[in-house]
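What you see is the complex with one protein chain gone and the rest in place.
Naming follows writing order (A, B and C), and every chain is counted from residue 1.
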Amino acid sequence: MAEKIRYWQALNRALDELLAADENVFILGEDVGLYGGSYRVTEGLYAKYGEWRVRDTPISEDSFTGLGVGAALMGLRPVVEIMTINFALLALDAIINLAAKVPFMAGGRLPMGLTIRTPGGVARQLAAQHSQRLEHTLMNVPGLRIVVPSTPQDAYWQLKQAVLSDEPVVVLEHELLYFHEGPLDPAAPPPPPHRAIVRRRGRDLTLVAYSKMALLAQEAAERLGEQGIEAEVVDLRSLSPIDWNTCAASVARTHRLLVVEEDCRFAGAGAEIAAGLTERCFTRLEAAPMRLAGLDIPTPYNGTLEARTIPQVDDIVAAARKLVKEGS
Amino acid sequence: MAEKIRYWQALNRALDELLAADENVFILGEDVGLYGGSYRVTEGLYAKYGEWRVRDTPISEDSFTGLGVGAALMGLRPVVEIMTINFALLALDAIINLAAKVPFMAGGRLPMGLTIRTPGGVARQLAAQHSQRLEHTLMNVPGLRIVVPSTPQDAYWQLKQAVLSDEPVVVLEHELLYFHEGPLDPAAPPPPPHRAIVRRRGRDLTLVAYSKMALLAQEAAERLGEQGIEAEVVDLRSLSPIDWNTCAASVARTHRLLVVEEDCRFAGAGAEIAAGLTERCFTRLEAAPMRLAGLDIPTPYNGTLEARTIPQVDDIVAAARKLVKEGS
Amino acid sequence: MDRDRALALLHDMLLGRKFEERCAREYMNGNIAGFLHLYPGEEAVAVGVIHACEASDYIVSTYREHVHALVRGVPAGEVMAELFGKRTGCSRGMGGSMHLFDPERRFMGGYAIVGETYPVAIGLAYGIAMRNLPEAVICFFGDGAVNQGTFHESLNMAALWKLPVLFVCENNQYAIGTEVHRHSAVPEVYKRAAAYRIPTERVDGMDVLAVHKATEHALRQIRAGTGPWLLECLTYRFRGHSMADPGHYRPPVEVKAHQRIDPLELALRELSPIYPTPEQIAAAGPDAILKLRQYCSDQGHLPDEDFRQLEAQVDAEVEAAVRFALESPEPSLEDAWQALLANRRGETLL
Partner (left out) sequence: MDRDRALALLHDMLLGRKFEERCAREYMNGNIAGFLHLYPGEEAVAVGVIHACEASDYIVSTYREHVHALVRGVPAGEVMAELFGKRTGCSRGMGGSMHLFDPERRFMGGYAIVGETYPVAIGLAYGIAMRNLPEAVICFFGDGAVNQGTFHESLNMAALWKLPVLFVCENNQYAIGTEVHRHSAVPEVYKRAAAYRIPTERVDGMDVLAVHKATEHALRQIRAGTGPWLLECLTYRFRGHSMADPGHYRPPVEVKAHQRIDPLELALRELSPIYPTPEQIAAAGPDAILKLRQYCSDQGHLPDEDFRQLEAQVDAEVEAAVRFALESPEPSLEDAWQALLANRRGETLL
């Protein structure tokens, strides 16, 4: 039975259940314990499971992420919270050079049940150092999986799948999604963690998006529908691997592709999505795939400008209208 | 007058001239001084300019790169050597969050004449942690410029341009190019640092490549020529910004694009190149752009396997032959 | 310390306090957004340190840096305008609260990633040393920032090459909600300096005169070429970590106890020849500010009406800053591109 729940609560519930079910699971990160987490995701868990299972760390991102790697090598299932993805820049050696490579370098003889939870994206006027989207950086790392839930249900499912997996998984959350509400049915069987979902059917073009942009794309699609343009919306849910089949099947039907991403356009996640789908659907495309993305500029503090550096619903609508006119 | 010179010597000469001409220039990095640099690039400079201009650092990548940022803020022109790009993972906060963002965050009121020199790429059996190619990560950072010289002449030109620029520039060298020989004419006027160069003319397809792969692409093109296929070879020389005009003009002539990169395929540099050129040349393309890239696997130590994870001349030839048959 | 200097300190501390409290209000009013980290309680550190510097010294600070900028002389209007995201802000509306810059005043920022101030500071200091100048760099950081790897890396380099940096730890005893003894195996930050052979001192960061004196002493030695110094200032923030944080993790009695030794009161107190004892401070209770001001005025060093005048002047300054910020235009997207490409100007190569 589905109940209404916020995104952060869905994550909190998943963590609670994981901690209760398996004593190999533990959480660590800055202010995840006593304080309850910057976005409340770990609220209440410290009191319930104690400091060894829910560990407040010093501000030492590289080493506490690396600590997670070490613990995973002995079969534990650490859940590392990096407060925001901006600080993950400090921990990339642990993520890329350790988590993603050690099992391989050991000839496949070591587990890596590490989960890294971190919110990315542009929030509200946090300025350039606090507004990064690093999906492209993580995508290029073989051995790493990346999920990008856009709903409470997916957040719940995908976090659980991540923690139970023996591969390293980054759960990319979004600062502006934590207080979004949606239905959660904890008993419903989850789809595979990398499976893309068609959120809306349409015949005129395919919108491929993920995380917060998947919600904006659905909003835009509704508006387009009112204008007689039927957009199909694919929510990727996973950035590595990408569920090419679901995407390609949609593009093969609509013949037009608009990728919507919050990442900077140049060498962003959308580049791979567009290039990969062009390779798969070239002969079915009636117009060049279009990318609607963040501007290639550091995020300005000023709120008006900030909003202009990333796609808004209006922008998606306009881009879609332009695309359906092209090549026909 | 051009002389024959090795790639490392061209870089060494550029540094020597820069240090002599401007006392704001200084070099820092691990073993760049007394030891003369792991790949000899800074050989002789410590004796000539002393320890304040050629500084041996502790193994503290994040902080000595950040030191370069701080020095650049007061108008100096630090040249930071990161021994290999693999260690740049530790310094990404300094590169991405500081070098690329501070001038912007200061409203454009601070200079950032920082140059970061570092070799990337797969060398010979250095295994997964020492075989990375992080061009994609750096490309997605607005405010950063990236040059990828493939010849001694370009290495000389582009390093000098980088150091004299007030923007942060990453000079991505390649471990297997240092001992390559080629002509250097120090008096020749350089093209703009981001200008791509057509290394070979051809009408049947366009090979876009950079760094070591640009040399392999030329070799492949010669072999293809013997087989009656005329490949045009574009050496990008710069990954950010990309000289789209030169590339697009070539693709518009040949109607076929093969991107050759050493980076892992998934979300690698080639994704942007392919996506960007598809957008610009969609109607001129007679086949889907093709990417020949590194496999999405950490680099194995075993030499035979290592070679199979990145494109070789044979692979380029085969891919090109396949591409010219497609769509026609 | 002479009366003028003392009153200058008092002015800046009052300005710091009132400016920040006004920021809190403007945040509620929706004029300021994003993360807003306020400084009330810690004024003695910024004021004591920066007043002991030369104009040619560089300041590198964190995201909790409004007061550092004000004390450095960045006009309050430009700081407030930056918080409002305006074009007239000291960072042209691009940086915001956490990224205040003023190159002319050698106020080198505003860094929001914990631990970034160290490498930036040693870079400036490297340039100074390389050029053999009599300047120094002040590097601020919190107790939580001590555990970032850059602390270790940068202090080692600073000591190895005898760079002219004063490292100033604003130890307010918390990293967001984590108390210092829960994040540091050695919670006495000054003890960590020995790992780099860096001379150090721990001072009462609620006592602006002690901070000022210790800074003067350290800077004298730094300018004599002996290398870096580390100053640990014990202080406390009265508010939560940021406007998003109510600060519930701290027991009310702890906050109250620290408010008792409010630096503002200590500054006022110093104007009197009789220095209150710790017992007196402890006995003062939560209304210590009021009591101490009264006490000082009794001594004739700062008559009530003078203090009220000073307060009124500071209120007017803050008011003017807000007005300036409100009336200033927003930057355009063109301005943003300009800020990004400013360093490309004059480049003929592209």
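Operating definition for what follows: a residue touches a chain if its C-beta (ideal position, glycine included) is under 8 Å from a C-beta of that chain, and two chains touch if they have at least 3 such contacts.
On a predicted model such as this, the values are computed, not experimentally measured, just so you know.
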{"item": "Candidates A:Pro142, A:Gly202 or A:Gly276 - the one touching the absent chain", "value": "A:Pro142"}
{"item": "Among A:Leu15, A:Val41, A:Ala94 or A:Val170, residue touching the chain not depicted", "value": "A:Ala94"}
{"item": "Given A:Gly36, A:Pro103, A:Gly182 or A:Gly202, the one touching the chain that is not displayed", "value": "A:Pro103"}
{"item": "Option from C:Phe151, C:Phe167 or C:Phe324 whose C-beta touches the chain left out", "value": "C:Phe151"}
{"item": "Chain A residues that touch the omitted chain in the full complex", "value": "26, 52-53, 55, 57-58, 60, 62-74, 76, 78, 93-94, 97-98, 102-113, 142-143, 161, 165-167, 190, 192-194"}
{"item": "Touching residues on chain C - with respect to the absent chain", "value": "147-153, 155-157, 159-160, 182-186, 191-192, 194-198"}
{"item": "Residue ranges of chain B at the interface with the undisplayed chain", "value": "30-31, 34-35, 38, 56-60, 62-63, 86-87, 89-90, 124-130, 297-298, 300-305, 308-309"}
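Definition applied: only the chains that are shown with their structure count from here on.
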{"item": "Centre-most chain, if every chain is reduced to its averaged C-alpha atoms", "value": "A"}
{"item": "Euclidean distance of C-alpha centroids - chain A vs chain C, Å", "value": "37"}
{"item": "Whole-Å gap between the CA centroids of chain B and chain C", "value": "42"}
{"item": "Centroid distance [mean C-alpha coordinates] between chain B and chain A, Å", "value": "30"}
{"item": "Multi-partner residues of chain C (each touching 2 or more other chains)", "value": "91, 93-95, 99, 111, 113, 149, 336, 339-340"}
{"item": "Interface hub residues of chain A, defined as touching at least two other chains", "value": "62, 86, 89-90, 127-129, 297-298, 301"}
